[in-house]
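Right, one structure below, let's go through it.
With one protein chain withheld, the remaining protein chains of the complex are depicted in position.
The first chain written gets the first letter, and so on, giving A and B; residue counts start at 1 in each chain.
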Amino acid sequence: MPDNNLIEIQNVSFSYDQRPILKKINLVVPRGKVVAIMGGSGCGKTTLLRLIGGQLKSSGGSVKVDGEAVETLNNDQLIRMRRKMGMLFQHGALFTDLSVYENIAFQMREHTNLEEEIIHDLVMMKLHAVGLQGASQLMPSELSGGMARRVALARAIALDPMLIMYDEPFAGLDPISLSVVGELIRKLNDALGATSIVVTHDVQESLKIVDYIYMVSEGVVVAEGTADAIRSSEMPFVHQFVWGEADGPVPFHYPSRDYADTLLGRIQ
Amino acid sequence: MNRTIMDIWVGIFVAIGIAATVFISLRVANLLSSTSAATYQVHAEFNNIGGLKVRAPVKSAGVLVGRVTDISLDTVTYMALVTMDLEQQYSFSIDTSASILTSGLLGEQYVGLEIGGEEQKLQQNDKIMLTSSAMVLESLISEFMFNKAGESK
Partner (left out) sequence: MKAIVLLGHHVNDRLIRLGYITRFLIQILLQSGTCLLRPRLVLREIYFIGVQSLIIILVSGMFIGLVLGLQMYDTLQRFGSGEGVGTVVALALVRELGPVLSALLFASRAGTAVTAEIGLMKATEQLSAMEMMAIEPIARVIAPRFWAGIISLPLLTSMFNVMGITGGYLVAVPLLGVDEGIFWSNMQSSVDFSNDVLNGAIKSVVFAVAVILIAVFEGYNSPPTAEGVSNSTTRAVVTSSLSILALDFVLTAFMFRGI
């Protein structure tokens, strides 16, 4: 193996309509690990995933995946790169006009010339891995939120990717589905020998399953470390985030003028 | 949705669509009988063509034998030069006369051909020498009035 890091992000900046989202952010994801990227809503976590997937282009710095700089790839190279990646979208993003079975078979049909029987076996294996073999003929609209997430997970690993990205895999799930999905992320990563990036703001669940954590705030990494290190961190921001305190370094109040002044009508 | 059912529906859809197109082409526009016959071209010069238009019918003894394809003004003689396509199956003698007639009192104008007595037949690009112009209603009426006025003197 040429180097131990599957993903290296160096000094990457990105702005959206002149609003800076990422400011010279640095982070690395070692091979075979499950890494969480945490931070409040809108701090640029999803943007980071899109940069890795090449759906967005950074305005500075370099994003290296498996030794190749994503921003320098042409369209064909990008497509080849993406075939090594699987991604779970925020709300599953299952194809609503296809059955569960067809959703998982989709990439196999598009990218390979496998026999129908082999596709059938592969799809069933993936569904079995997420425990939904019995739901193969259902349509996405007939699934509960947790089931849909698991199907999406099965679809993300359909072609045995070397990198699996999860965009808010825990959002909107009940506690049981939450731990099911959490455990699946860990198990699938180890079983496939893949590398996983989990973007989330669900601290407790992700601390249980991940190897390493990056805390992102206002476009930069503010803290990093293993689950234990983060839990016991004394940094005020980390503490506020992990323990879910309403007020702290991240203020409760949106920046505003003095409250008393506003009420007394001294300023408009 | 079952694939086979979808296939059947799309098959029916395309079949009906093509059938409809064929129906319009054949039954409504009468494609077969209007263009299948080979044609030859003849010309004729008229003093006045009245309201004759391109694509007006050419008839002989009331039977449709061709269509007017072009109308232009001969700038030497200042006569109207009418070109028409006649169907190959009908041949006319070289001294055929052409006149511009009206179907009904106010109907469309067409070219009427009247056969002559010569043995020789009209060929491609021949010219019909004997022509009579359109009856223009306004000039007929004014002529009539003029004559009446002359009589009453």
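The working rule: contacts are C-beta pairs under 8 Å (C-beta built on N, C-alpha and C of every residue); 3 or more make two chains touch, one makes a residue touch a chain.
All figures in this text were calculated on a predicted structure; none of them were measured in a lab.
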{"item": "Residue among A:V63, A:M85 or A:V123 touching the omitted chain", "value": "A:M85"}
{"item": "Among A:Q18, A:S41, A:N74 or A:T96, the residue in touch with the chain that has been omitted", "value": "A:T96"}
{"item": "For chain A, residues in touch with the removed chain", "value": "53, 55, 78-80, 82-83, 85, 87, 89-91, 93-96, 106-107, 110-111"}
{"item": "Touch residues of chain B, complete complex, unshown partner", "value": "1, 6-7, 9-10, 12-14, 16-18, 20-21, 23-25, 27-31, 33-35, 54-55, 57, 64"}
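Assume only the chains that are shown with their structure count from here on.
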{"item": "Rounded Å distance, chain A centre to chain B centre (Cα mean)", "value": "76"}
